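Note that one protein chain of the assembly has been removed; the remaining protein chains are unaltered in position.
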Amino acid sequence: MSNPYLPVLILMVAALAFALGPLALAWIWAKKFSPKKPGPAKNATYECGLESKGDAWVQFKAEYYLYGIIFLIFDVETIFLLPFAVAFTGLSAGAFVAMMIFLLLLVEGLVWAWKKGVLNWE
Amino acid sequence: MESLEQIKSRIEAAVPGARIEIVPNDSPSGQRSLLVDREHGFAVAKWLRDDPELRFDYASNVTGVDWPDAELTEKVKVKKVVDGVEQEVEEVRKTVRPGYLEAVYHLYSMERKHGPLVLRMRTANRADQVRLPSLTPLWRAAELQEREIYDLYGIVFDGHPDLRRILMWDGFKDHPMRKDYVEPDDFEYEPTPHDEVLERAWRHYPAGLKQ
Partner (left out) sequence: MDEGLRSELQKQGVFVTTLEELYNWGRKNSIWPLGFGLACCAIEMMAASMARWDLARFGAEVFRPSPRQADLMIVAGTVTKKMAPQVVRLYNQMSEPKYVIAMGACAISGGPFKQGYNVLKGIDRYIPVDVHIPGCPPRPEALIHAFMTLQEKIDAQQLKGEGRPRHLDPDAPSEFPIPEYGEHDLEPPKNPEVWRPAVVVR
């Protein structure tokens, strides 16, 4: 009786009963009174009044991911640029040059992707 | 803006072969319009848009009109020999004007701040030759309204990028805004029936209404 986990167990049972009780009640109620009435429109997946057409599996263009990656690179770049811009007045010329080289590397990649035709959306 | 007569003569000089008519209007507004033949309708509209004096760059409204076959009566004085004596007798002549469908464009110029110019085009008849050039390539604003005219009047616009029905569903066969459209007889009760609706109500309640 002196098991310290006993209250936890009791609480668990109470929680389960609290959750399952109404569900069981509703289930018994439905069994006793309300008959099930499924139908083709009621069981349809899409529920906005229109009939669904075609397949939910659509192909994404591979360009989308390339776009996404390029966007992500420059998105992350702003995270580096922001503290640089905030502390700009206190920085040395070397820091500025280093940042410009960092920028140049990324822009170089963008130019290369552009040349490859990744940015042309067809 | 120049007068319609001036515009007409300039169009005739610029677009050779275009047959242009000024349609009078005896209503209080007195707004006359230009009637263009359908073969040159597109060229004339393009000229109206691009002419540096006029620059109609905005089509504010496009609508359709249905003109059913009409019987025109006119009184004509004819010289006739009656009982051996030549007399002037009034005679009533009846002519049947075949029906047609009409598309009406209201054009304004944003750049020159003038307008409207009312441009009309007519189809050959109401049954099988119902084609008109689409002016959507010139004014993008006409796209949906030409679709609406196609839906409700049945004018087929050549050169329209996306000519589908817009208000009614795709399988619909009729053109509801035509004068000879008969709507489905699908309502019965009307609290105060009269005229056509009364006749229709009689069909649904042969005994009930005559009491």
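Details
Per-chain numbering from 1; labels A and B assigned in written order.
Here is the rule we go by: a contact is a pair of C-beta atoms (placed from the backbone, for glycine too) under 8 Å apart; a residue touches a chain by one contact, two chains touch by 3 or more.
Here the structure is a predicted model, which means the values were calculated and not measured.
Within the whole complex, touches from the chain that is not shown fall on A, B.
Considering A:Leu23, A:Leu50, A:Ile79 or A:Ile101, the position touching the chain not shown turns out to be A:Leu50 (whole complex). The missing chain lies against subunit B, touching residues 167-174, 176, 181, 183-184, 186-190, 197, 201, 204-205, 208-209, 211. Although one chain is not displayed, subunit A still touches it through residues 33-35, 37, 39-42, 44, 47-51.
By definition in this document, only the chains that are shown with their structure count from here on.
Chain geometry summary: the mean Cα position of subunit A and that of subunit B are 55 Å apart.
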